[in-house]
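Here the complex is missing a single protein chain, while all its other protein chains stay put.
Right after this comes chain A.
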Amino acid sequence: MKPKLTVMFREEPDRTGFLFDMDSGASVVLNRTGCFLWKLLEAGTPPGELPGRLAEACGGALPPSAAAETEAFLNSLRQGGWIGE
């Protein structure tokens, strides 16, 4: 699963960020968690490892819904054309 080649990602000093597709002009603002997950995807992390990496970053304390929310985030990225297989 890789980011689309024409997608730009920028992270702000407050650790929020955004994606911008130079192909379509579409954009989306990411919160801190979204930025964290996007950077892992950019680095080639398999999607199945994302909840674990997120838990690591949060000191192991994640709410039970975290895995489902991560999957929902990935689905929204797929549906928006931000990432491809």
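Basically, a residue touches a chain if its C-beta (ideal position, glycine included) is under 8 Å from a C-beta of that chain, and two chains touch if they have at least 3 such contacts; residues count from 1.
Keep this in mind: contacts and distances are computed from a predicted model.
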item	value
Omitted chain, identified by the protein name its UniProt record gives, among "PTS system, fructose-specific IIB-like component", "Glycyl-radical enzyme activating protein", "Hpr(Ser) kinase/phosphatase" or "ATP-binding protein"	"Hpr(Ser) kinase/phosphatase"
Contact set of chain A toward the excluded chain (per top definition)	5-6, 8, 10, 12-14, 16-18, 20, 22-23, 25, 27, 29-30
